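A quick write-up on the structure given underneath.
Here the complex is missing a single protein chain, while all its other protein chains stay put.
Chain IDs A, B and C follow the sequence of writing; residue 1 opens each chain.
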Amino acid sequence: MDVPAPVLRMSGIGKQFPGVRALDGVDLRLLPGEVHALMGENGAGKSTLIKVLTGVHPADSGTIELAGRTVSFAGPLEAQQAGISTVYQEVNLCANLSVAENIFIGREPRRRGRIDWKRMRARAAELLERLELDVDVSAPLSSYSLALQQMVAIARAIDVEARVLILDEPTSSLDAGEVRQLFRVMRRLKEEGIAILFVSHFLDQIYEISDRMTILRNGRLVGEYLTRELSQVALVAKMIGQELAELERLHGEARTFDRPLVEARELGRTGAVEPFSLTIHEGEVVGLAGLLGSGRTEIARLLFGADHATSGEVAVGGAPAALRTPRAAMARRIAFCSENRKRDGLIPDLTVRENIVLALQATRGWTRPVPRDQQDELVGRYVKALKISPANPDHLVRDLSGGNQQKVLLARWLILEPRLLILDEPTRGIDVGAKAEIQRLVAELSDGGMAVLFISAELEEVLRLSHRVGVLRDRRLVADLPNDDTLTTDTLMETIASGGRA
Amino acid sequence: MRRLLWPLLVLAALLAVNLFFTPSFFSVEMKEGHLYGSLIDILRFGAPLILVSLGMTLVIATGGIDLSVGSVVAISGALACLRISEDGGVLSAVVLALGLCVLLGLWNGFLVAGVGIQPIIATLILMVAGRGLAQLITDGQIITVNSPSFKVIGGGYLLTVPFGILLVLVVLGVTAFLTRRLALGVLIESVGGNAEASRLAGIRSRGIVITVYAFAALCAGVAGLMIASNVSSADGNNAGLWIELDAILAVVIGGTSLAGGRFSLGGTVLGALIIQTLTTTIYSVGVPPETTLLVKALVVAAVCLVQSPKFRDKVFRRAGPRASSRPAAEEKVRVTA
Amino acid sequence: GGGGGGSGSGGGDGSITMGFSQVGAESGWRTANTKSVQESAKAAGITLKFSDAQQKQENQIKAIRSYIQQKVDVIAFSPVVESGWDTVLKEAKNAKIPVILTDRAVDSKDTSLYKTFLGSDFVEEGRKAGKWLVEQYKDAKDPVNIVELQGTTGSAPANDRKAGFQEVVGADPKFRIVASQTGDFTRAKGKEVMEAFLKANPDIDVLYAHNDDMGLGAIEAIEGAGKVPGKDIKIITVDAVHDGMQALADGKINYIVECSPLLGPQLMDLAKKVVKNESVPARVVTEETTFTQEQAKTALPSRKY
Partner (left out) sequence: MTTAILDRLGARGRSVPAKYVPVLVTAGLFVAMFVAGGIRYEGFATGQVVLNVFIDNAFLLVVAVGMTFVILTGGIDLSVGSVVALSTMISASLMAGPGWPPYLVVPLVLLIGSALGLVMGYIVHAFDIQPFIVTLAGMFLARGLCYTIGTDSIPIEDPTFTAFAQTRIDLFADLWISPSVVIAVVVVLVAAYVLHYTRLGRTVYATGGSEQSALLMGLPVGRTKVAVYTISGFCSALGGVLLSFYMLSGYGLHAVGMELDAIAAVVIGGTLLTGGSGFLLGTVLGVLVLGLIQTVLSFEGTLSSWWTKIFIGLLLFVFILLQRLFSARRRI
């Protein structure tokens, strides 16, 4: 079989961070007209490899060849100029600028040297329309949800005329529809002969779109394979170094829930979510399904007191509760793990340990520090259970890989052992092994009596965990379905599409 | 601790310069039952700055800044001296002055955390008005007091050691205890590192911010008492003038970022000592006043350069053999997109 | 009071409005000066518009402009600096508002821009200090080691007091200024700098401080070093504020050159004359004296500031 000459070849790449060997002799080649998946567990070194390529981090060793010539980029700007367009893992856009600017900044359409705002907005709207998004491009990016921001980042990257496109977990908070749009675009680009590097922890997506894959483990190269020649099981085995048990629906038998924990009556917030009523019982896992921007996050924030409701009321354990601040909610033992770990979750300058015990510490107040041995015990337990790596509690969270940061955030809320745990996209960017572990943990906790509100863009996951699924559409709770055998992702999709009238 | 290495080296270098010009610089002797010497002087005159910087450190760690400390220094000294000159009760005067300072700090904190005004402007208000207040208290004159017990705070000795130094040690100890032993430090760093995330983690950031401003004002108040007591007089016009700048500088030299987040009390103390040593050095080496600022500029530049890992990389390692994995610049390809 | 002061330029109704722009409130001396102006204006029946420039020349220029705008009858001000007044003074002249300088001079070539200058001569003060010193040590054979505490770097009194002193003592090589540093006119700095001087120069005979406050601070440092101020180290200062006079009477200071802030009454007299278009001398030097320890003891009880 003939293989065309690679556009990009990295060989023998090594990168050492203080205390962590992130990459060690890694090779990677990208062929034109192919989607190449970069696979590996959380912390395997995928993002680091990408950052070394685009010059964010200088490599310690190894060479990079672009179109047969040795290159070394001093920064993303140079990489971009050389035709490498990148979407980095965390959404790296400027929230203070408008959507249109975020797409075009650095290459704005100009007329006689001055930025042509009108044309820029028009082109941005056009570009987003091609991704089937209808947004006000002159509004600041900060007014949009994380998923939309991810789409904007993608729009920015694919509009560049590039020979190499790099997408580092672009789909982590996208739902099926958006993923389909993205794949459509990727196929088109592929046909144009562009080499695409794609990172994702969703194996289905990998098998759907990629032609070839490179697998990393602990910063070392495992090998390069053709996707169609490697089974999912084999892939996982190569990634984590062992076999993974099959995933099953975690809540086998149907249970009845009769002790309401949190009851929301006509709770709503103007401009965010229409008044809705929802009851969550003790021990129950309620999933929320809906499209991008359908208001799932808004519901979660209202139930946690992160935003003020403009109508309706909440009762917790039968007593009316004014959830005006997160503290008030936490006092009633409600916890909320937010979807945007960078903006609403982690304190990047603090260590893993400090981030994990932060919420617990907050409930105790500053005069009663969490005793050191209790800290060690809690942190140690969750570092192990969630496989946080590096397993050093005194590592700065800022320096962790994306998935591991997510685990830290999750651990923060799990140790609180709340009565209601609201999880908004808790498995965003988490690898298959850890994901199963987290799902098992959630199921275990709910069996122990904890109520969970579970939000995820991945419908399978929602179905696997929930006892009941609320469906949102256009910021309205349109259906509340029990999760029995008749409920499948297809019926869910239908409900979403029809707005619950079917 | 490795972070403090470079400031320590700078401090050592400054002291070495002194030793070169004044061979007796390191000598500490007993005079009339107290310790006496240049090193003691540095600690003694640096004490107010260290105090103000400690308060400033916490404020900066929350992502704020406090410009009003200089005015608070003046107010505290002025009020205490006024009270003492009126009826002589030192203790009540001190309590009153510090009480007012805490109130002023709460006011700052309220503007920042309650009303949501940007810290620099919120505290600018008190910086300007507070100086006026201090002058109002002293009527623009210098209030001289003659109270031996008041004199102790800034100019006295306890067990041969200057009382001011002991006071600093106590405040430092208390601050370290509150922030590092108790959980205040982590919460402050968390608020400064990511305010929204802290709110969602259930931290009462408003209360913490207000507390921190009150603490900074209290520290400034104690410093004000020290300065006033040291010269037995309150000068509403000049006491604490520009001390906010020195304090911020001390904090920054100590490695705390003005953007908030992680802070280092030890670094701040070192920073303040560097500044004070520099001042003393300038006096004792005999730098003419016209060039004082040039020397200061050089030292500050040197301190910040030597602390910068990037600078050390570029300058110190360039000479050494560096395994260059990067191809030379001319090999770079520019591919037109 | 709603600005009833702008009674037009004619002083026909007899009431005079004066705009007075003060440098700031940087020292007790300055405050006494402000008070004196305010009190004597009241006593003289002159409406005073007062503004504090907070040590900024631009604020003074603004204030003078606004006085012109408000059509006051006479403008008086203590310039922050000597240079840079021509433009605004021309505006005043065009608006036919007479200007009186107080305390400090301006270096404008065009002397028609102001009517008169009332104030002290800082250089002369420096000379007076120097002359006393020369007189004191006229029999001494050994070199005399002098340390100097300067005022705020760049300020006119600091520059002039230094220059005047230097002019006199510089004539005799036995006077050696071994250290000279700014003490910013404050007690705290005076003390701090003196402590450093004492350690770096074991053998100091004389301290010359540009104002009393720095001298007072330095006295504390000298006492802390176990020496006797006024005996082991002779001290000369300028200003003669109350605390300084007290120290002089107590024998801790040896000599004070007066620099009187009480310009108010003289200023009001001049203002009245100027408004009536009477001729005034181009330079009015304030009546100032010097004090020795004995003179201080007699003068102290009647000292107002």
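Note that a residue touches a chain if its C-beta (ideal position, glycine included) is under 8 Å from a C-beta of that chain, and two chains touch if they have at least 3 such contacts.
Quick caveat: nothing in here was measured; it's all calculated off a predicted structure.
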Neighbouring displayed chains - absent chain, whole complex: A, B, C
Residue among A:44, A:93 or A:408 that touches the chain left out of view: A:93
Listed residues B:12, B:30 or B:297, member touching the removed chain: B:297
Residue of C:56, C:174, C:231 or C:283 touching the missing chain in the full complex: C:56
Chain C residues touching the omitted chain (full complex): 1-6, 19, 22, 24-25, 31, 34, 38, 48-52, 54-59, 61-63, 65-67, 69-70, 80-87, 90, 107-109, 152-155, 158-159
Touch list for chain B against the chain that is not drawn: 67, 115-122, 124-126, 128-136, 140, 236, 245, 248-249, 252-253, 257-259, 289-297, 300-301, 303-305, 307-311, 314
Contact footprint on chain A, counting only the chain that is left out: 56, 75-77, 79-81, 86, 88, 92-97, 101, 105-106, 108, 113-115, 138, 140, 156, 307-308, 310
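Basically, only the chains that are shown with their structure count from here on.
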Inter-centroid spacing, chain C versus chain A (mean Cα positions, whole Å): 71
Separation of mean Cα positions, chain B and chain A [Å, integer]: 43
Sequence positions of chain A contacting 2 or more other chains: none
Contact set on chain B toward chain A in their complex: 181-184, 186-187, 189-190, 193-194, 196-204, 208, 261-262, 325-327, 331-337
Parts of chain B lying in touch with chain C, wherever the complex brings them together: 21-22, 24-25, 31-32, 36-38, 41, 45, 135, 139-142, 144, 155, 227, 230-233, 235, 237-239, 279-280, 282-286, 288-290, 292
Residue numbers on chain A that touch chain B, as the complex places them: 58-63, 66-67, 69-72, 78, 80-83, 160-163, 304, 306, 325-327, 330, 336, 338, 343-350, 354, 358-359, 361-370, 412
